[in-house]
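This is the structure, below, for whatever I ask next.
Complex shown without one protein chain; remaining protein chains in place.
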Amino acid sequence: MGRIVLKNVTKTFGETQVIPPLDLTIEDGEFAVFVGPSGCGKSTLLRMIAGLEDLTSGAIEIEGEDATEVPPAKRGLAMVFQSYALYPHMSVRKNIGFPLRMAKMEQSEIDERVETAAKSLNLMDYLDRKPADLSGGQRQRVAIGRAIVREPEAFLFDEPLSNLDAALRVGMRLEIGELHERLKTTMVYVTHDQVEAMTMANKIVVLRAGVIEQVGSPLELYHKPRNVFVAGFIGSPKMNIFSGPEAEKLDAATIGIRPEHIGVSMTDGLWKGRVGVAEHLGSDTFIHVHDTGLADMITVRITGDIAVKHGDTIYLTPQPDQIHKFDDEGLRN
Amino acid sequence: MAIVAKTSRFGKYGRPTLAWVVGLLFFFPIFWMVLTSFKTDADAVKPEHLIFFKPTFDNYINMTENYDYWRFAKNSVITAVMATVFTLFVGIPCAYAMAFNPSRATKDVLMWMLSTKMLPAAAVLYPMTFITKTAGLFDTHFLIILVLSLINMPIVIWMLFTYFKEIPKDIIEAGQMDGANTWGEIKEILIPLAWGGIASTALLCFIFCWNEAYWTVRLTTTDAATLSKLIEGNRAPEGLFFGRLSAVSAAAVGPIVVLGWFCQKQLVQGLTFGAVK
Partner (left out) sequence: MSDRKLPRLLQTPAVLLLLVWMLIPLGMTLYFSFIRYVLNSLRRPEWTTPSFSNWRGFGNYEFVLNSKDFLFAIQNSLFIVCSILFLTVILGVLIAVLINKTFPGQGIVRVLLISPFFVMPAVNAVLWINMILDPVLGLQGIAVGGINELIDGLKDAPLVGWFFGMWPELQPISFRATQTSAYAVIIMVTWQWTPFAVLIFMTSLQSEDQQQKEAAVLDGANTWSQFRFLTLPHLARPIAIVVMIQAIFHLSLYAEIEIVSRGNGNKNLPYLIGEFANNNIGAASATGIFAVILANIVAIFLLRMIGKTLME
C-alpha cells in the first residue's frame, strides 16, 4: 500500500534549481500522472521518489515512513523506464524473475510468479528469448512484468510508451489502465503526452519549470484550468487563448475558448475569419482560421465533415458558458 | 556495401599482397628469434648457416637443465595471474563507482591515476628497495604481485571505466529498483554485461604483468624472480651466445605470444580505450 508524500522537496543540479520547494501527496491506490513540457522536471521528480536522485532538501514519505535516505532497492517501489532497461544478458524469464531472486525468494515460488505474470501479459511464448529478440511492445510488457512480480508499494513509470508506435501506444495505454484497475496499486506516471494523462489518470499533476501549476482530476483540469498555462497545456487541439478588446468585453485580461466549443457558419457569426488549413480526420475536422483579429490563428473543431476550403470566409461563434476568463496574472477568475 | 563493393585491381591483388608483406615483415624478427634458437651458438653467427643448418634442441635442453627455466616460468605465471586478479578485484568496484556515481572530482581522480604511471620508476627505486628490504618483503611473490598490480591499476581502471560507461545507466538503475544491492549489481548486471571488456582488460593487464622488467628484475633475486630476470641474467656481452639467448627469449615470450594469438579476437574487439563511439 503506497501513499507517497513529498514535503518541501527541492532539487538543484549544480547552480540551477530544477525543483523549487514542492509539496505533493499521492494517495494510496491513485493513478497520478505528471505532465508538463520537456525539461520541466518530471523525470527528476519521479527519480527522486524512486531514490535514484538525491534530494537537495525536503523529505519523502512512503506509506507513512520517512524514506528520504532509504536506498532505491529498499523503497519497495518498482519502476518502468522509457528505454525499458531490460537486462540484455538475461532471458525474459530471468528478467522478470530478477527482483524476486534479489529478494532471496525460493526458486519454485519465483517460477510460479513469473509464469503468472507472463500469462497475464501474454508473454508465455517468449519466456526463453533474450530481450534483443523481442519487439518494442513485447519488451515493454517484459518491463512491466518485471515491475509487477514483486508486488511493489507503488509503480513508477517514466514515459513508458514514448518509444512505441501510435497503434501500440493506444493498446498499452489500455493495458496499463487495466493493470491499475486490477491491482489497485499506486501508480505514478510521467508523460508529456496529455492524451495519455487525460485517459489514464485519476490525478494529474501539471508541472512547469519544477513548479506544480495545478493538481486535479482530468475533467477538473479540462473544465477549470487554474491558469493560462494549464488551460493551454491540457486539451487537444490546444485551447485558443488571446487577449485584447474581445477579452476586455468580458472583464478579463485573457480569455480562452476550446476549439470544440466554437460553432461555425459560412454566413454569419460573432467573429469573421479566413480558412487556412482544414484537417479532415473523418470523424472530426480541425479548421485553422486566420485574420480574425483575435489571435494569429483560431483553431476550431467540428464533429463530422464540413466542406470548407482554403481561403473561404468563415464565421465563428463561441459558446458563451465555455469561455475561460483569466486575470492579469494569468489566474482564472 | 553494395556500392562500395566495386573492387579495383589493387583491391583484388595489391591489397592482399601488400598486407601479407607487411604482416610477414612485422613477424619476421620473432620468426628469426625462434629460428636462431634452434642453432648452436656457433652456427648462429655464421652467414653460411643463415638459413640452412642442422637444427638442435640443445639450447632448450640447456636452458631447462642449467638455468632453472621452469622456476622462472612458474613465478611469472603466479605473479601475473595473481596481479591480474587482484587488479581487477580492486579495479572493477572503483571503475563501477566512477562510471555510475560520478562526482565532480571523478575525472580528475582518473587523470591523476594515469599520471602516476608517468612517475619515473628509477627515481623511487632506491627508497623502494630500502622499504621492501626493511619490511622483509624483498624477493617475495607478495611484493611482486602488489607492485605489478599497482603499476597496471591506472590503465586497468581506465579501460574498465570506458567499458562501463557504455552500459546504459538505466540498466544499472533498474537493478537498484529491482532490489539489487551494490554487490548484486556488480555481480549480476555489471560483470555479465561488460564481460567482453573485462576479458580484454584482464588480458592486457596479464600481458603487461608478464612483460614487466623494471621492478621484477630489481626487487627479486631468486625466490620470486620471473622470466624477465632470466633474460636479464642471460643478456651476455654483444654477439655471444645468440643461440642460447634466442632460446631463452623465445621461451620467455612464447607463452604470452601464443596466448595473444588465441585471444586476438577479444583484443581486436575489446581494445578500444573508449575510442569507439
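First chain written, first letter: the chains are A and B, and each begins at residue 1.
The rule we apply is simple: a contact is a pair of C-beta atoms (placed from the backbone, for glycine too) under 8 Å apart; a residue touches a chain by one contact, two chains touch by 3 or more.
Quick caveat: nothing in here was measured; it's all calculated off a predicted structure.
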item: Per the touch definition above, residue among B:Phe57, B:Phe142, B:Trp195 or B:Trp261 touching the missing chain; value: B:Trp261
item: Residues in chain B touching the chain absent from view; value: 1-4, 11, 15-16, 18-20, 22-24, 26-27, 29-30, 32-33, 36, 44-45, 47, 50, 90-91, 93-94, 96-98, 100-101, 103, 107, 109, 111, 113-128, 130-131, 149-150, 153-155, 157, 162, 182, 207, 210-211, 213-214, 227-228, 231-232, 235, 238-239, 242, 245-246, 249, 252-253, 256-257, 259-261, 264, 267-277
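Basically, only the chains that are shown with their structure count from here on.
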item: CA centroid of chain A to CA centroid of chain B, Å; value: 54
item: Contacting residues of chain A [partner chain B, same complex]; value: 50-52, 71-74, 77-79, 81-83, 85-89, 98-99, 102-103, 146, 150, 156
item: Of all residues in chain B, those that touch chain A in their complex; value: 168, 170-171, 173-181, 184, 188-189, 192-193
